[in-house]
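These notes are about the structure you will find just below.
Let's turn to subunit A:
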Amino acid sequence: MDNALSIENVTFKFDDRPVLRGVSLELPAGGFLGLVGPNGSGKTTLLRIAAGLLKPSAGGVKLMGRPLEGMSRGELARQLALLPQGTTLPGNFTVWELVLMGRTPYMDLLGRERAADTEIVERAMEMAHCRQLADRRADELSGGERQRVLMARALAQQPRVLLLDEPTAHLDLLHQIAVVELVAELAREGVAALGVFHDLNLAACYCTHLAVLSQGRLVAVGEPREVLTAELLAEVFEVDLCLTSHPEGGPAVLLPHTGGHRNGRGTGQLAAAESLPSIDLPSPNGKPKSGATSAKP
Partner candidate 1 sequence: MAIGRARQVNRGWSRYGIALLALILTSAVGVAVGKAALDPGTLLAILLSKLPFFHVTPWWPASFETILLEVRLPRVLMGALVGAGLSVAGATYQGLFRNPLADPYLVGVAAGAGLGAALAMVAPLPPGLYALGAVQVAAFLSALITVGLVYSLARVGRTTPVTTLLLAGVAVGSLASAATSFVMFAQGDKITVIYAWMLGGFNITGWQQVLLVAPYVAAAVIALSLLGGRANVLQLDEDQARSLGVNVEMAKLGLVLFATLATAAAVSAAGLIGFVGLVVPHAVRMLWGPDHRSLVPLSALVGGAFLVAADTLARAIPGSQDVPVGVITAFCGAPFFIYLLRQQKRSVF
Partner candidate 2 sequence: MRSITTLVLATLALVASACAPAGANSPATSATSQPTAASTTSQPATSGFPLTIIDDAGRSLTFTRPPQRIVSISASNTEILYALGLEDRIVGVDQYSDYPDAARSKPQVGSFVQPDLEKIIALEPDLILVTNIHLPTVLPELERRKLTAMVTNPKDIKGVPGSIEMVGRITAKQQEAQTLATSLRSRIDAVESRVKGATPVRTFYELSPQLHTAGPGTFVDDMIKLAGGASIAASATEQWPQLNQESLFLADPEVVLLADHEAGITPEQVMARPGWSTVAAVKANRVFTVDPNLTNRPAPRVVDGLEIVAKKLHPDRMP
(Lines give C-alpha, C1' and ligand atoms only; values in the text may rest on other atoms or scores of the structure.)
Protein backbone atom coordinates (compact mmCIF):
# COMPACT_ATOMS: atom_id res chain seq x y z
CA MET A 1 0.00 0.00 0.00
CA ASP A 2 1.21 3.44 -0.83
CA ASN A 3 2.22 5.68 1.91
CA ALA A 4 -0.20 8.50 2.53
CA LEU A 5 2.55 11.01 1.87
CA SER A 6 5.99 10.46 0.41
CA ILE A 7 8.45 13.30 0.55
CA GLU A 8 11.26 12.31 -1.78
CA ASN A 9 14.61 14.01 -1.61
CA VAL A 10 13.17 17.48 -1.43
CA THR A 11 15.52 20.41 -1.71
CA PHE A 12 14.36 23.99 -1.51
CA LYS A 13 16.34 27.13 -2.10
CA PHE A 14 15.12 30.59 -1.37
CA ASP A 15 17.12 33.09 -3.41
CA ASP A 16 20.04 30.67 -3.52
CA ARG A 17 19.92 30.17 0.19
CA PRO A 18 19.27 26.51 0.89
CA VAL A 19 16.37 26.00 3.26
CA LEU A 20 15.89 22.28 2.80
CA ARG A 21 18.54 19.85 1.69
CA GLY A 22 17.51 16.51 0.33
CA VAL A 23 14.79 15.67 2.84
CA SER A 24 13.05 12.34 2.42
CA LEU A 25 10.19 11.34 4.64
CA GLU A 26 7.40 8.81 4.58
CA LEU A 27 4.05 9.23 6.23
CA PRO A 28 2.34 5.87 6.29
CA ALA A 29 -1.43 5.54 6.12
CA GLY A 30 -2.77 5.88 9.61
CA GLY A 31 0.44 7.45 10.81
CA PHE A 32 0.82 10.50 12.92
CA LEU A 33 4.19 12.03 12.23
CA GLY A 34 5.50 14.82 14.40
CA LEU A 35 7.94 17.17 12.71
CA VAL A 36 10.18 18.87 15.20
CA GLY A 37 13.27 21.02 15.12
CA PRO A 38 14.57 24.36 16.24
CA ASN A 39 13.40 27.62 14.70
CA GLY A 40 14.70 28.08 11.21
CA SER A 41 15.21 24.41 10.54
CA GLY A 42 12.77 24.45 7.63
CA LYS A 43 9.76 22.76 9.20
CA THR A 44 7.14 25.17 7.95
CA THR A 45 8.72 25.24 4.50
CA LEU A 46 8.61 21.47 4.33
CA LEU A 47 5.00 21.50 5.40
CA ARG A 48 4.07 24.02 2.71
CA ILE A 49 5.84 21.94 0.11
CA ALA A 50 3.93 18.91 1.29
CA ALA A 51 0.73 20.93 0.98
CA GLY A 52 1.52 21.83 -2.60
CA LEU A 53 1.87 25.53 -1.88
CA LEU A 54 5.56 25.65 -2.72
CA LYS A 55 7.44 23.90 -5.46
CA PRO A 56 10.68 22.25 -4.35
CA SER A 57 13.86 23.12 -6.20
CA ALA A 58 14.56 19.43 -6.46
CA GLY A 59 12.74 16.30 -5.51
CA GLY A 60 9.01 15.81 -5.17
CA VAL A 61 6.09 14.83 -3.06
CA LYS A 62 3.66 12.01 -3.67
CA LEU A 63 0.20 11.77 -2.22
CA MET A 64 -1.08 8.20 -2.12
CA GLY A 65 1.52 7.35 -4.67
CA ARG A 66 0.57 10.17 -7.04
CA PRO A 67 2.90 13.10 -7.59
CA LEU A 68 1.46 16.37 -6.40
CA GLU A 69 2.36 18.09 -9.62
CA GLY A 70 0.05 15.95 -11.63
CA MET A 71 -2.95 16.70 -9.47
CA SER A 72 -5.38 19.49 -9.99
CA ARG A 73 -5.98 21.92 -7.18
CA GLY A 74 -9.41 20.63 -6.54
CA GLU A 75 -8.28 17.01 -6.38
CA LEU A 76 -5.53 17.91 -3.97
CA ALA A 77 -7.90 19.88 -1.78
CA ARG A 78 -10.23 16.93 -1.52
CA GLN A 79 -7.50 14.73 -0.17
CA LEU A 80 -5.21 16.99 1.78
CA ALA A 81 -6.05 19.67 4.29
CA LEU A 82 -3.72 22.22 5.78
CA LEU A 83 -4.19 23.79 9.17
CA PRO A 84 -1.92 26.80 8.98
CA GLN A 85 -0.59 28.90 11.80
CA GLY A 86 -1.43 32.49 12.60
CA THR A 87 -3.87 33.01 9.81
CA THR A 88 -6.09 35.88 8.85
CA LEU A 89 -9.78 35.33 8.96
CA PRO A 90 -12.28 37.83 7.57
CA GLY A 91 -13.86 39.28 10.66
CA ASN A 92 -17.43 39.56 9.52
CA PHE A 93 -17.98 35.94 8.52
CA THR A 94 -19.59 33.62 11.03
CA VAL A 95 -17.95 30.43 12.17
CA TRP A 96 -20.49 28.44 10.27
CA GLU A 97 -19.68 30.25 7.03
CA LEU A 98 -15.97 29.78 7.62
CA VAL A 99 -16.18 26.07 8.26
CA LEU A 100 -18.43 25.78 5.25
CA MET A 101 -15.55 27.09 3.15
CA GLY A 102 -13.94 23.76 3.83
CA ARG A 103 -16.48 22.25 1.46
CA THR A 104 -15.26 24.43 -1.42
CA PRO A 105 -13.43 21.59 -3.18
CA TYR A 106 -16.72 19.70 -3.37
CA MET A 107 -19.10 22.45 -4.31
CA ASP A 108 -20.47 22.82 -7.78
CA LEU A 109 -20.26 25.77 -10.12
CA LEU A 110 -23.03 27.61 -8.36
CA GLY A 111 -21.37 27.15 -5.02
CA ARG A 112 -24.62 26.20 -3.37
CA GLU A 113 -24.31 23.98 -0.36
CA ARG A 114 -26.37 20.82 -0.24
CA ALA A 115 -27.79 19.01 2.74
CA ALA A 116 -24.81 16.66 2.75
CA ASP A 117 -22.47 19.61 3.02
CA THR A 118 -24.42 20.99 5.93
CA GLU A 119 -24.22 17.70 7.76
CA ILE A 120 -20.52 17.35 7.18
CA VAL A 121 -19.92 20.85 8.45
CA GLU A 122 -21.87 20.15 11.59
CA ARG A 123 -20.02 16.96 12.24
CA ALA A 124 -16.69 18.62 11.66
CA MET A 125 -17.58 21.33 14.16
CA GLU A 126 -18.61 18.73 16.69
CA MET A 127 -15.38 16.86 16.32
CA ALA A 128 -13.39 20.04 16.73
CA HIS A 129 -15.46 21.12 19.73
CA CYS A 130 -16.70 24.36 18.23
CA ARG A 131 -20.27 23.57 17.41
CA GLN A 132 -21.56 26.05 19.92
CA LEU A 133 -19.64 28.81 18.17
CA ALA A 134 -21.56 28.45 14.92
CA ASP A 135 -23.19 31.86 14.92
CA ARG A 136 -20.28 33.79 16.34
CA ARG A 137 -18.36 36.20 14.14
CA ALA A 138 -14.74 35.47 13.38
CA ASP A 139 -13.54 38.67 14.99
CA GLU A 140 -15.17 37.67 18.27
CA LEU A 141 -13.17 34.48 18.69
CA SER A 142 -10.33 33.90 21.07
CA GLY A 143 -7.08 32.40 19.84
CA GLY A 144 -8.04 28.97 20.99
CA GLU A 145 -11.48 29.18 19.47
CA ARG A 146 -9.95 30.21 16.17
CA GLN A 147 -7.72 27.20 16.18
CA ARG A 148 -10.66 24.92 16.69
CA VAL A 149 -12.59 26.59 13.92
CA LEU A 150 -9.66 26.09 11.56
CA MET A 151 -9.49 22.47 12.61
CA ALA A 152 -13.18 22.09 11.86
CA ARG A 153 -12.69 23.63 8.45
CA ALA A 154 -9.84 21.27 7.69
CA LEU A 155 -11.98 18.34 8.77
CA ALA A 156 -14.81 19.55 6.58
CA GLN A 157 -12.52 18.95 3.63
CA GLN A 158 -12.73 15.24 4.48
CA PRO A 159 -9.03 14.82 3.86
CA ARG A 160 -6.99 11.65 3.76
CA VAL A 161 -3.97 13.58 4.94
CA LEU A 162 -3.93 16.35 7.48
CA LEU A 163 -1.04 18.80 7.70
CA LEU A 164 -0.82 20.87 10.84
CA ASP A 165 1.45 23.80 11.60
CA GLU A 166 1.77 24.10 15.38
CA PRO A 167 -1.82 23.13 16.05
CA THR A 168 -1.48 23.55 19.80
CA ALA A 169 -0.32 27.14 19.74
CA HIS A 170 -2.61 29.47 21.72
CA LEU A 171 -4.58 26.65 23.23
CA ASP A 172 -5.06 25.99 26.90
CA LEU A 173 -3.97 22.64 28.24
CA LEU A 174 -7.41 21.12 27.94
CA HIS A 175 -7.70 21.98 24.31
CA GLN A 176 -4.10 21.23 23.47
CA ILE A 177 -4.62 17.69 24.57
CA ALA A 178 -8.04 17.54 22.99
CA VAL A 179 -6.66 18.59 19.62
CA VAL A 180 -3.73 16.23 19.63
CA GLU A 181 -5.90 13.38 20.83
CA LEU A 182 -8.32 14.13 18.06
CA VAL A 183 -5.58 14.04 15.47
CA ALA A 184 -4.23 10.79 16.88
CA GLU A 185 -7.72 9.31 16.77
CA LEU A 186 -8.21 10.48 13.20
CA ALA A 187 -4.90 8.89 12.31
CA ARG A 188 -6.06 5.61 13.70
CA GLU A 189 -9.19 5.93 11.59
CA GLY A 190 -7.18 6.47 8.46
CA VAL A 191 -6.48 10.19 8.21
CA ALA A 192 -2.72 10.34 8.24
CA ALA A 193 -1.35 13.41 9.92
CA LEU A 194 1.88 15.36 9.71
CA GLY A 195 2.22 18.01 12.35
CA VAL A 196 4.86 20.56 13.23
CA PHE A 197 5.30 20.77 16.97
CA HIS A 198 7.32 22.79 19.39
CA ASP A 199 6.16 20.87 22.41
CA LEU A 200 8.32 17.78 22.23
CA ASN A 201 6.53 16.04 25.08
CA LEU A 202 3.12 16.38 23.55
CA ALA A 203 4.42 15.21 20.20
CA ALA A 204 6.21 12.33 21.79
CA CYS A 205 3.07 11.17 23.61
CA TYR A 206 0.79 11.04 20.66
CA CYS A 207 2.80 10.78 17.47
CA THR A 208 3.56 7.42 16.04
CA HIS A 209 6.79 8.77 14.63
CA LEU A 210 8.96 11.81 15.02
CA ALA A 211 11.16 13.45 12.41
CA VAL A 212 13.80 15.91 13.47
CA LEU A 213 14.97 18.66 11.17
CA SER A 214 18.07 20.67 11.72
CA GLN A 215 19.26 23.37 9.36
CA GLY A 216 17.27 21.94 6.50
CA ARG A 217 18.42 18.36 6.94
CA LEU A 218 16.63 15.41 8.37
CA VAL A 219 18.81 14.25 11.22
CA ALA A 220 16.60 11.66 12.82
CA VAL A 221 13.36 9.84 12.19
CA GLY A 222 11.71 7.05 14.05
CA GLU A 223 9.64 6.30 17.10
CA PRO A 224 9.75 8.97 19.75
CA ARG A 225 11.59 6.89 22.31
CA GLU A 226 14.34 6.21 19.84
CA VAL A 227 14.64 9.73 18.51
CA LEU A 228 14.60 11.79 21.64
CA THR A 229 17.97 11.24 23.23
CA ALA A 230 20.06 13.56 25.27
CA GLU A 231 22.70 13.71 22.55
CA LEU A 232 20.21 14.72 19.91
CA LEU A 233 18.66 17.31 22.13
CA ALA A 234 22.04 18.76 22.92
CA GLU A 235 23.20 18.76 19.33
CA VAL A 236 20.07 19.86 17.52
CA PHE A 237 18.25 21.91 20.08
CA GLU A 238 21.29 23.06 21.93
CA VAL A 239 19.68 22.35 25.26
CA ASP A 240 20.64 20.24 28.16
CA LEU A 241 17.42 18.68 29.36
CA CYS A 242 16.62 16.20 31.99
CA LEU A 243 15.18 13.00 30.50
CA THR A 244 13.13 10.81 32.66
CA SER A 245 10.79 7.95 32.07
CA HIS A 246 7.05 8.39 31.85
CA PRO A 247 5.37 6.99 34.98
CA GLU A 248 2.84 5.15 32.83
CA GLY A 249 5.36 3.80 30.40
CA GLY A 250 5.72 5.40 27.01
CA PRO A 251 8.40 7.66 25.59
CA ALA A 252 10.76 9.64 27.70
CA VAL A 253 9.58 12.85 29.27
CA LEU A 254 11.75 15.93 28.84
CA LEU A 255 12.09 18.43 31.59
CA PRO A 256 14.34 21.37 32.19
CA HIS A 257 16.94 20.96 34.91
CA THR A 258 16.34 22.67 38.20
CA GLY A 259 18.73 23.96 40.82
CA GLY A 260 21.73 25.86 39.58
CA HIS A 261 22.49 24.40 36.16
CA ARG A 262 23.00 26.76 33.29
CA ASN A 263 21.86 25.25 30.03
CA GLY A 264 23.70 25.58 26.79
CA ARG A 265 23.57 28.62 24.60
CA GLY A 266 19.90 28.46 23.96
CA THR A 267 16.91 28.44 26.22
CA GLY A 268 17.14 26.91 29.61
CA GLN A 269 16.81 27.88 33.18
CA LEU A 270 18.97 30.68 34.41
CA ALA A 271 20.19 29.94 37.85
CA ALA A 272 20.88 32.77 40.21
CA ALA A 273 20.45 36.50 40.28
CA GLU A 274 24.17 37.10 40.35
CA SER A 275 24.44 35.88 36.81
CA LEU A 276 22.32 38.80 35.64
CA PRO A 277 24.21 41.85 34.46
CA SER A 278 23.95 44.67 36.87
CA ILE A 279 20.86 46.78 36.44
CA ASP A 280 20.13 49.76 38.58
CA LEU A 281 16.66 49.41 39.86
CA PRO A 282 15.26 51.87 42.32
CA SER A 283 14.46 50.42 45.68
CA PRO A 284 11.04 51.12 47.14
CA ASN A 285 12.27 54.02 49.21
CA GLY A 286 13.62 55.82 46.21
CA LYS A 287 17.32 55.18 46.43
CA PRO A 288 19.01 53.08 43.75
CA LYS A 289 20.37 49.78 44.86
CA SER A 290 23.74 50.24 43.36
CA GLY A 291 25.57 52.29 40.84
CA ALA A 292 25.43 55.85 39.80
CA THR A 293 22.26 56.65 37.92
CA SER A 294 19.41 57.46 40.16
CA ALA A 295 16.06 57.09 38.59
CA LYS A 296 13.04 58.70 40.07
CA PRO A 297 10.47 56.11 41.03
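Basis for inclusion: all candidates are chains of the complex that A comes from, given by their letters.
In the analysis below, contacts are C-beta pairs under 8 Å (C-beta built on N, C-alpha and C of every residue); 3 or more make two chains touch, one makes a residue touch a chain; residues count from 1.
Because the structure is a prediction, the values reported are computed rather than measured.
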Handout entry: Candidate from 1 or 2 that touches subunit A, complex-wide
Key = 1
Fill in the blank from the handout: candidate 1 partner, complex, touching residues on subunit A are 48, 51-53, 73-78, 80-82, 84, 87-94, 96-97, 101-102, 104-105, 107, 109-112, 118-119, 121-122, 131, 134-135, 137, 139, 157
